[in-house]
Each structure stands twice: as structure tokens, then as C-alpha cells.
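Here the complex is missing a single protein chain, while all its other protein chains stay put.
Showing chain A:
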Amino acid sequence: MCDQTFVAITFGPCDCCGKASPLMNIYIKSEATNYCSFCVEVMATQGLQAGESAASLKKESDSLKKKLEEERAKLSDIELSQVAEKIEVLAPLSIKTRRVLKGHGNKVLCMDWCKDKRRLVSSSQDGKVIVWDAFTLNKEHGVTLPCTWVLACAYAPSGCAVACGGLDNKCSVFPLSLDKNENLNTKKKSVAMHTNYVSGCTFTSSDMQILTSSGDGTCALWDVESGQLLQSFHGHTADVLSLDLAPSETGNTFVSGGCDRKANVWDMRSGQNIQSFECHESDINCVKYYPSGDAFASASDDATCRFYDLRADREVAVYQKDSIIFGASTVDFSLSGRLLFAGYNDYTINAWDVLKGTRVSALFGHENRVSRVRVSPDGTALCSASWDNTLRIWS
């Protein structure tokens, strides 16, 4: 595949002054408009108050950053692990592999549970998306996408559809039919269109909207029926690798993490970035909300997982060990939020005590990197997907 970059120059009437000239595509309050370069200059200088310039803005941004640091430092009067000293220590978990799902011909990149607690969907590098029944190991549905590296897949809340996307830069929704012989490809609906690979997708509270994250640095909210872009989220300065929706009781926000080492929290309605955390030393591979919605965790290539408190607006715990040197690619909380399961590139899954910051257990079994771990909706089992072409169910 050859990489050719074209700079496309649109020519036409400017949205501001009306004159025909080469246009620059810019975003004003999340809306894409086309201005000629003269109007862009005018608008940029209009935004400045008297006496401001690029240099003074830089000084202001530096002082604001320092003020943020001070505000956050003022509130850290105690460590989470100190507050957690009073509670009992967890015994090592008696969790073993109960099922091994074989059937993918290549690396399994992503998986998601259905709300019925028994079905799950998984996607792999060879373009195959399979829906499994985890109790019986039956493969219920299978679709082959025309692209390789299906990086993201999600089950709809109703259990009637799955969404998946990857190197095709799109996210497509497949309604699942009860007829086993029907070719799901005929009902395929292309919903999201990005300018780079789709790294993560999830349905919102209904089957009608999906949220996607992409290598083009943006996240976007789409209407499934019409394929229309409802809201786009700009702010990351590099590929966005993961996103997670806040648990429904706490409202319309989601968190995203990317290669710019930042984890951003967004308001879904306004498109505004409300909080930002830059604590990791390398790409953030996965982000996941705490079950109560007041905190979230992230996994990164710097071999650590971190826990952030949203109300205190800072990182409150780091889960790391000198013996762990491989990057963490995925995290998920257990039902109560006490355990954090993290999958690493050294083929293991570590279970961390979220509150005390210590490792409770290590799960071995996979023969290649663990790409995704997800706890089932009722919390009885953990499913892990790996580059060794299998998925394992632990319980």
C-alpha cells in the first residue's frame, strides 16, 4: 500500500467575504467553514484584545498551566492508598481459564460483551467479526469485512446489532438476524467516516447513536440511521486510541486517550473538552470509567496503569512494578470497582487492587499479547482477547 498525501486545495467563494479565492478549511466552534486566507488573518487578529499577540498569549497559557498545577496540588491532602489502609487486604483471586474460544485465524484485536451476559462479539486482523455464545462456545454469526485490522467492535445495548471498524476508516453497523443463513454483509450500514483508521467505537445508551475515536485525532458522535455526524470532538494532537462512555447515571460525558499521552474528558452535547490529564510517559492505549462514574483508569505503553479522580481533577494512583516492563494495552474494572484487570504485551493479565495500589493476582495463559480485557455485565467472568488468535473466559 503506497502512502500518497495530496494537499487538496478547494477554490470557491469565501464564507466570510464572498470573493472567489483558494480556501482554507477551518473549524469555528466545531463547525467546519471555508475562509479565504485574508479573512483567516482578519479573524485571528480580531479575536485578540488590544495589546495581545502570540507572545502574550503564550505567557498567559503558561501562567494558566501553573495555576492549574497549584490548584490541583492544593487539594491532594492525602493519598488514596492511605485512605484505603483501613480496609481489608484482598486474598489472591481464585480465577482460572474456564473457556477458550478458538476460531479466529489471526490476531484477535477487540471484543465486547452483550448485555445478556452470555454473547460476545470479537474482531480480528484478518477482517473477521464473530459473535459467540460464551456458554456453549457456539459461533452464532460471522462477517468478513473487506479491510484488515478490525480494531474496534461493539455490541448494541439491545443485542440486535454490532458495530465494527478499523483500517477502512469507517465504522459499520450490522443488524444481527435470527436467520443463520442470511449473509450479514447485505444489511451492512456504513455509519462513521473518518480520515484515518477507526480505533474505538461504542454505542451510546441506545442503538441509534455511536461514538467513534480515530487515528485522525478526533472523536465523533454519529446517528446510525442517517449516518449523519452529530458532534465532533477536537483537541487531541495525535491519534486517539481509545474511548469510554460514562456509566449512564452520571450523564453525557466520555473519556478518550491517545498517542499525545493525554486523556481528555468531553461533554457530548457541546463538544467541549472539560478536563484533561497528561500524566503518562507514553501512548495511552485504553481508558475505562470506574463503575460509579467519578473516576477512570488508563493503560499505557509506559508499562503503568493510572487512576484519575474526576472530582479532584488529578491522578490519584499509579499501578506499576519494576518487574513489569511491557506496555499495558487494556484495562477494565470489576463490578464493584475494587479490582482493575490490565492486559499487557508480555502476555499476562494483572489484577490490581484499585484502592491500595498493589497487585492481587497475575493471570497466565495467553501465548501472545493481550489486546483486550472485558468484565461481563454481571461481573461473573472476565474475557480476554489476544494476538494468539484466541479469547479466554476467566471465572
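Following the convention adopted for this analysis, a residue touches a chain if its C-beta (ideal position, glycine included) is under 8 Å from a C-beta of that chain, and two chains touch if they have at least 3 such contacts; residues count from 1.
We take it that contacts and distances are computed from a predicted model.
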- Item | Undisplayed chain, where the name is taken from the UniProt record, one of "Guanine nucleotide-binding protein subunit gamma", "GPI-anchor transamidase component GPAA1", "Probable cytosolic iron-sulfur protein assembly protein CIAO1 homolog" or "Geranylgeranyl transferase type-2 subunit alpha" | "Guanine nucleotide-binding protein subunit gamma"
- Note on the structure: Considering the complete complex, of A:Ala84, A:Met208 or A:Cys279, the missing chain is touched by A:Ala84
- Specify the residue from the set A:Leu167, A:Val287 or A:Leu355 that touches the hidden chain. A:Leu355
- Tell me which residue among A:Asn138, A:Gln228 or A:Gln272 touches the hidden chain in the full complex. A:Gln272
- Among A:Ala32, A:Leu57 or A:Ile325, single out the residue that touches the unshown chain. A:Leu57
- Go through chain A and note every residue touching the omitted chain. 7, 24, 26, 37, 40-41, 44-45, 47-48, 53-54, 57-58, 60-61, 64-65, 67-68, 71-72, 75-80, 83-84, 87, 90, 93-95, 98-99, 118, 134-135, 235, 272-276, 290-292, 294-295, 309, 311-314, 316, 334-339, 354-355, 375, 378-382, 393, 395
